[in-house]
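Missing here: one protein chain of the complex. Every other protein chain is in place.
Let's look at chain A:
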Amino acid sequence: MSETVCIRVEHVSKRFGKKIVIEDITMDVKKGEIFGMLGPSGAGKTTLVKMIAGIAEATSGTIHVLNTKMPNLQVMKRIGFMAQSDALYGELTALENLQFFAAIYGLKGKKQKQRIEEVMELVNLSEHMKKTVNNYSGGMKRRLSLAACLLHEPEVLILDEPTVGIDPVLRQSIWEELERIRQKGTTIVVTTHVMDEAEKCQRLAMIRDGRLIAVGSPEELKKRTNSQTIEEAFLYFGGARK
């Protein structure tokens, strides 16, 4: 595998019983890029990122992350995963939630304290450190979830619909944040069904009904299909527009 490839997905299929959720997907994610996965709900995006994160396993095919076949617990230490639901403990304060996740990644003492302050600063929640999560708004919970998966400074960040249900201003700031994290050398995989978010990725995979219908930079995809927008390009690849 070349030095520049971070995630390699080869002929991956996933079946739940008889239902085929992912069918023969092959693609590479390069180091240091924001890689978007665009597709409607139910297209199989979540299943695919879960397999990359090492939670789920492919029925056939292989996934390599950082040159290691997944799932692998050692590599999972170097991945940050933010699920679609805010996986937080509502009874606990933001600080306690982060202390818990930090401890699981083996961060302790001064280092732990420092990292918690850093990520809370990053997501703009420093003033709400001692508040219980149940008193957080939806957007704040989303940001705290993001903070939690950044704690251990992962080399690969996998975000499943990070901006769903977040107002445009906040969404803007999260994307700016992701860009800043990328510039530090982190590889980011992000799923979305919002077309204009897709424009912000370096490269994009379009997924429909468990199949990969196109991969490329947003510009490239638009050029190839002679479209003005990503949405038009998606329609073209999806076979709705000739």
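Here, a residue touches a chain if its C-beta (ideal position, glycine included) is under 8 Å from a C-beta of that chain, and two chains touch if they have at least 3 such contacts; residues count from 1.
Methods note: contacts and distances are computed from a predicted model.
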Per UniProt record, name of the chain withheld from view ["Insulinase family protein", "Ubiquinone biosynthesis protein UbiU", "ABC-2 type transport system permease protein" or "ATP synthase subunit alpha"]: "ABC-2 type transport system permease protein"
Given A:Met27, A:Leu92, A:Met195 or A:Leu235, the one touching the chain that is not displayed: A:Leu92
Contact partner of the left-out chain, one of A:Phe35, A:Phe81 or A:Tyr136: A:Phe81
Hidden-chain contact residue, picked from the options A:Gly54, A:Pro162 or A:Gly210: A:Gly54
Those residues of chain A which, in the complete complex, touch the missing chain: 53-57, 71-74, 76-77, 79, 81, 83-92, 96, 99-101, 103-106, 108, 132
